[in-house]
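Of the protein chains in this complex, one is absent; all others appear in place.
Chain nomenclature is as follows: A and B, assigned in order of appearance, with residue numbering initiated at 1 for each chain independently.
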Amino acid sequence: MNEKAPWWVGILGWGTAFVIFLPILIIAITAFKTEQDAYSLSLLFKPTLQSFNEVFERSHYLGFVSNSVYVSLGSTIASLALAVPAAYSLAFFPGKRAQKILLWMLSTKMMPAVGVLIPIYLLAKTTLLLDSITGLIIIYTLINLPIAVWMAFTYFNEVPKEILEAARIDGANAWQEMLHLLLPTALPGLASTALLLVIFSWNEAFWSLNLSSVNAAPLTVFIASYSNPEGLFWAKLSAASLLAIAPILVLGWLAQKQLVRGMTFGAVK
Amino acid sequence: MNKTLTTAIAAAFVGLAGVASAATVTIATINNPDMIELQKLSKTFEQANPDIQLRWVTLEENVLRQRVTTDIATGSGQFDLMTIGAYEAPIWAAKNWLTPLDMPANYDVNDVIKTVRDGLSLKGKLYAVPFYAESSMTYYRKDLFDAKGLKMPEQPTWTDIQGFAEKLTDKAAGVYGICLRGQAGWGENMALVGTMVNTYGGRWFDQSWKPTIDTPEWKKAVTTYVDILGKYGPPGASANGFNENLVLFGSGKCAMWVDATVAAGMLYNGKESKVADKVAFAAAPQGTSPKGAHWLWMWSLAVPKSSKNQAAAQKFAAWATSKEYIALVAKDKGWASVPSGTRESTYANPEYQKAAPFASFVLSAINTANPTDATVQKVPYIGVQFATIPEFQSIGTVVGQNVAGALTGKLTIDQALKNSQASTERAMKQAGYLK
C-alpha cells in the first residue's frame, strides 16, 4: 500500500469531498454577497462585507461567542473532572457491576430532552439558574458525562496492566497511580474526549435555546434570531451561520488528528 | 435626532416613572424588520433615559412564542417586556399574567384604533400596546392583469380569484397565479383558511362548543384553498409562510397574493421590492358571505406581572408605540415604512397618505374586522381567524397540519377534515368543554 493510488481514486476522493463540503462552501460564498446576489448561484459577484456588518450591528456577536466558549469549556472540564475518576474506578476495579453501570449511564442519554424540559425549567427557575452560564454548564455536564466516562474508560483499558501491577508492588497508592502512570498514558485520549465534548456542547441547540435568553445565550440563540426573518435574508443568514460555525470548525480541523485518534470508543484494536 | 423632541419625550416620561433608578429592561421580540428597526432606533430612547438599559432577545416567531409562554406561565420573570399577539393578549390578561397599562396623557390612548385597542383590552383595561396591527387584503400585479385584459374587482370573490389565477399562471416564465400561506400553523395557513371558512359560512365551534370542521362549509373553503394554491401556486407552497411569500411576490413570481396588510408598506417600497410600481390591491376575497373575510392581528408589547422592572418596561412600551416613535421611523426610513395599523393620527397624516396609497384602504379593513361578529352562524368565541380560548393554539396547529397535508396531496381533503374534526373533538373533550 505504499505505492500511489491510481489517478481516478484521487478524482473520486476529491469529488466526494467536494460534494460533502459543498453546503458549507455555499454559505461561505453567499456570506460575502449582497442580498440581491445571494439568490443566484453565480460565482461572479463583488465580495462585500455588508452582511457581516449588518450582523455585527444587530447582534452582540462577541457576547454570544464568549458565552459559547464559557459554557463549552466549563461543562467539558466539569465532565472530565467527574468522569476520569469514575472511569478509573470502572476500568481497574471492575467488579460485577461495572458493565451494568456503564450501560445504565449511557441509557440516561436516551431520555428525550423535550419530555423533561418543563420539569428542568421549573427546577432551574427555583434554583435561580435560568439564563445563567452555571445552569447551562450543569446541564451540559450531565448530558455529556456518560460519553466522557465511556471514552475515558476505553483509554484506561488500553493501558498495559503490567505497569500498574508493578507500580502496586512498589507500593504506589491509587492517586499516585492515576497521576503518574495513567494520566500521561491516557492523556491523548482524554484530550480527544475533551474535544468531542466541546463540539457537542457548542452545537447543542435545545437546552440553550430554552434555558437562556440574555446573560447566558450562546451562539445557538444567536442563530435563532436569523432564521426565517422577513424579506431577503440569505446573505445575512449565511454570514451569521458562518460566524456561528467558524470557531468550532477551525478548532475541529486543527485538532482533527487528535480527534481521529481518540474518537474510536475502544472500537479499534 | 431632533434634540427638542428627545427632551420632550424625556420630560414627558419623568413624571410617569417617578424617581428614576437604574433599571434593565429585557425585551423578548420577533426578528421581523419592524422590530429590528425598533431595536436600532431604541438607542434614542436609551440616550434620553440613561437610567434605563435595554437588552434584546430577538428570536424567530415560533421560538419566541414558546419562550415567552413558558416564561409567563411559570412566572419566571426573565422578560420585562414581551411581544405578544392578538390571541395571547386577552387570554393572558384573563389569567392575570399581565400588568394593566396606564398610559400617560400625552400617549393619547384614544388615538389608537378602536378595534385594535379593544382587542388588547379586557374589561375596559388595556393590557398591551400595539406595535403594529394588520388585516388581510389581496395584492395583485396590475401589469399582468392588463396584459391579459383582466380587471380585478374592488371586492373579489374566491371564484374570481380562482379564474384569474388560472389565466395568469405562466410556469414557463416562472410566474405563478397565486401565492398563499401554506406552512402549517394556527398563525400561518390557518389564519388564511380561517377567514375562508368564515366567508363560506363556516365556524370553528357551534354554540355548545362542538367542533364543526366536518361541515360542508369547511369542505367548500378547504377545497377552494387546496384547488387554487395546489394548481396555481408556486412550488413548495406548503413551506411558505408570510415571509416566503413576501419574497416571492416582491421578486415578481406571483400574480396575486392574499395576505397581511403590513406587506403593503414593503411591497410599495422600491428599495425592497421589484414590483413597487406594478402592485395594486383589492379587498380580501369573499366566499358566500362578507363576514370574517379579513382577519385582525396585532403584534403588541405587554408587561408580564412577573417583571421586576415594571415602570421602566412600561415606559419603553409607551415610547415604542408612541406617535413620536412613528415620526422617528418616518425620518429614518420614510413614511411608507412606519409601523402601520395602530394610530388614527398616522392615517390622518397627509405625508403618510401620500407615501402610502393603500392607507385609507388598510384603515377601513382594520376598522371593519370585527372579532365579535366574524361568522354567519352564532359562535361562543371571540376572534376572526382564531378562537380566543387557550386550547385553540393546539387545535389550530393540528388542523393546520392536516390542511397542509391535504395541500401536498398526502391526505385527501375529506381525510384531512375528518382527522381535524376527530382531534378537535378530542381536545375539547379533554379540556372539559364537551362531555
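Here is the rule we go by: contacts are C-beta pairs under 8 Å (C-beta built on N, C-alpha and C of every residue); 3 or more make two chains touch, one makes a residue touch a chain.
The rule is simple: contacts and distances are computed from a predicted model.
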Among "Sarcosine oxidase subunit gamma", "Inner membrane ABC transporter permease protein YcjO", "Ion-translocating oxidoreductase complex subunit D" or "ATP phosphoribosyltransferase", UniProt's protein name for the complex chain that is not shown is "Inner membrane ABC transporter permease protein YcjO"
Sort through B:Val362, B:Ala404 or B:Met428 and give me the one touching the missing partner chain.
B:Ala404
Missing-chain contact, candidates B:Leu98, B:Ala184 or B:Ala263, resolves to B:Ala184
Touching residues on chain B - with respect to the absent chain
62, 66, 69-70, 73-74, 91, 95, 183-185, 234-239, 248, 253, 390-391, 393-394, 397-398, 401-402, 404-408, 410-411, 416, 419, 422-423, 426, 430-432
Which parts of chain A face the unshown chain closely enough to count as touching?
1-5, 9-10, 12-14, 16-18, 20-24, 26-27, 30, 39, 41, 82-83, 85-86, 88-90, 92-95, 98-99, 101-103, 105-120, 122-123, 141-142, 145-147, 149-150, 153-154, 157-158, 161, 164-165, 168, 173-174, 199, 202-203, 205-206, 219-220, 223-224, 227, 234, 237-238, 241, 244-245, 248-249, 251-253, 256, 259-261, 263-269
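As a convention for this text, only the chains that are shown with their structure count from here on.
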Between chain A and chain B, centroid-to-centroid distance (C-alpha), Å
39
Residue set of chain B touching chain A in the complex reads 26, 28, 31-33, 36, 39-40, 55, 57-61, 63, 66-67, 70, 74-76, 78-79, 241-243, 246-247, 250-251, 266, 272
Note: in the complex, chain A contacts chain B through residues 39, 57-59, 118, 121-122, 125, 130-131, 209-210, 213-214, 217, 221, 224-232
